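For this depiction, one protein chain was excluded, whereas all remaining protein chains were kept in their positions.
Each chain gets a letter, A and B, in the order it is written, and its residues are counted from 1.
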Amino acid sequence: MSAKTHKAAIDVRNTSKIYGKSRDDGVIALDHVSLLIRDNEFFTLLGPSGCGKTTLLRLIAGFEQPTQGEILLFDHHLEGLPPYKRPVNTVFQHYALFPHMTVTDNIAFGLEMLGKPEAEIKTTVKEVLALVQMEHLANRKTSEISGGQQQRVALARALAPRPKVLLLDEPLSALDFKLRKEMQLELKRLQLDTGITFVFVTHDQEEALTMSDRVAVMNAGKILQVGSPKDIYDHPARRFVADFIGDINILGAEILSSDQGVARIRLASGFQTNASLPEQSEALSGSVSIGVRPEQLEFIDDKASAALDCTIRRITYFGSGSHYELETSAGESITLRQQNRLGNNRSFDVGDQVNIALNEGSLQVLSD
Amino acid sequence: MAETTASIARPVTGKAVDLKYQPGFSIVAWTCLVVLYAPIAVLVLFSFNENRSVALWTRFSLDWYYKAWNNEGIQNAAITSLEVAIVAMIASTIMATMAALVTTRTPPYRGLNLAVTIINQPLMVPEIVTAVATLTFFALIKQATGVTGIGYLMLAHTVFCIPFAYMPIRARLEDMDLSLEQAAADLYAPPLKVFRRITLPLLTPGIMAGAMLAFIVSLDDVIITLFVGGPGETTLPIYILGQIRRGVTPEVNAVSTVFLGFSVIFVTLIFLFGKNKK
Partner (left out) sequence: MTNATNQENPKNQLSASVVAAEKQASRTRAFLLAPGVLTILLIGILPLSIVLTYSFMVPGDYGGVKAEFSIDAYVQLVFEEDIFDETMSFTSSYLQIFGRSLALAIFATVASLLVGFPTAYFIATRTPETRAAWLFMITIPFWTNLLIRTYAMLLILRDEGAINLGLMKLGLIEKAIPMLYTNFAVGLGLIYAFLPFMILPIYASLEKLDLRLVEAGFDLYANRFKVLKRIIIPIAKPGIAAGCILVFIPSLGAFITPELLGGGKSLMIGNLIYILFGSSRNWPFGSAIALILMALVLVSLLIYVRRSGEKGASTHG
């Protein structure tokens, strides 16, 4: 992490985007969003369709103007500036390669528009083609290359003008699984090599966790949580975030007391334990939802120290592990995931009564 | 009857049922095609006939074509037609292109629907009503300003050519992905450069189709030219109309055939241009 500075590359301040006449009868695509993206960071906007992530990207790129709020690029105000006046470049979801130009012409386009001298354009194009390993296709027409190759050309085209920030709008969604995995590693490597801030939009949470330095989880026009992949996964603050990323079990509980980010809770089964509180939440009390990941549950023999007493409803074996669907004594449905390591396995059957232990550090109090 | 109603409805032969067949339809279709072309075929055929009749074939002759070619009336009419058509084509295509650029692929704005309706207005009014309206309007202006000339006719043609040029251009634009122009802007191209380097090259087939459509529509026009055209502003169709009124002559057949041939070639070209080019 030493090479990474903590300068703010993009500063989004209380920005909203409303389509239509007013807040009441229009579509609110972004609702008072604020965000700080750091220089030299691989930052991902993650969320379901319609959450506003693409809208935010387009506001940064300049294809739309905010209804309200400010967007700054290294302390320069971007609002009102058209896209061709912003030193950011975009990799489009369907590549948007110019069909009447060759690969080389496409990549050279931005440099041409910036008025760079021919010699410089030639060398830069060569460099960038090497960066994405597409030198052999330099003179092909863009309609004659495969989807994966088009994607690389789109990347090269956006990188050639050396933008301060690179915006990527779900660029891998049209690729098949294997190619996708390859490109994820490619993109990560490119970001590290070039040091350019990447702002990546996706709805695939696994992709987000794999590639990002930090992730912003969005829904319905708002940013719900921002953090490193580990933070988001281990300590989801909101129910939506917990549910959207990976699988989560929700248990009902009561808060008995709280102190410095930790709450003493009592589960419906009567078992008492500690759970982490989300940061800067208003004092939560009374009945809350507790989130715990399926892999943090464990079978134990000792009933006394067990948190939950459950019945097995279904067992799914998927080779490397098994998935147990359980019903607690309080009627809640939870899942337990376990690796099939030798020695780990007990033979269970549907209908068995089992004792479940919860990994205390993994419990999260979830707001709404 | 031991048979069920089901087997009565279905053919009893071993042949598979032709789902498409409807009795008599193919006869109608072929007859239609023949009847559509028969009069034209007769016209073309007899323009090569040596004698004047349209039913008695004597022998093949290009006489009438020579006569028509050397006919001064026809020459002038043809030139006038071309002049008006070219001006109308250029003016209407430019205006239609500009209008299409801001009425297609755009989120709705105030006045969009109104603008599109206005652009298509000439198609919605019967041609003779337009002819009358234009005549009265120009008469008023001529009276007020004293300015005359073929400009009026060219203007009238331009107006009804605009929606015809607009249609293919609009169609082509709608097919074009907006993200291409966004990508260009993203890569530092200001709006004029985006238009010149991206939009225009990709739009060209549509513009060509629109221009050609406008050209042929202007060339073919009769009613508006009849009302608005003054003496000395005789276009080819008007000349032909005059000749027909005086009686059928083989020169008219020859000119008509040439006109027809020209239209067919033109339409074929438009058809080819209009096809989606990758």
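Everything below uses one rule, namely that contacts are C-beta pairs under 8 Å (C-beta built on N, C-alpha and C of every residue); 3 or more make two chains touch, one makes a residue touch a chain.
For clarity, every value in this text was computed on a predicted model and none was experimentally measured.
Under the touch definition stated at the start, the shown chains contacted by the missing one in the entire complex are A, B.
Considering the full assembly, B:Glu127 is the residue among B:Asp63, B:Glu83 or B:Glu127 that touches the omitted chain. Here one chain is not drawn; of A:Glu70, A:Glu254 or A:Glu332, the residue touching it is A:Glu70. Taking the whole complex into account, subunit A touches the unshown chain at residues 13-14, 32, 34-36, 65-70, 77, 79-82, 214, 216, 223, 225-228, 231, 237, 279-280. Residue positions on subunit B in contact with the hidden chain: 5-6, 9-10, 17, 19-26, 28-29, 32-33, 35-40, 42-43, 46, 53-56, 94-96, 98-99, 101-103, 109, 115, 118-119, 121-122, 124-130, 132-137, 139-140, 155-156, 158-160, 162, 166, 191, 216, 219-220, 222-223, 226-227, 237, 240-241, 244, 248, 252, 256, 259-260, 263-264, 266-267, 271, in rising order.
One rule holds in what follows: only the chains that are shown with their structure count from here on.
Between the Cα centres of subunit A and subunit B there is a gap of 55 Å. Listing the residues of subunit B that touch subunit A in their complex gives 107, 177, 179-180, 182-191, 193, 197-198, 201-202, 278. Interface residues of subunit A, counted against subunit B in their complex, comprise 19, 61-63, 82-84, 88-90, 92, 94, 96-100, 109-110, 113-114, 143, 157-158, 161.
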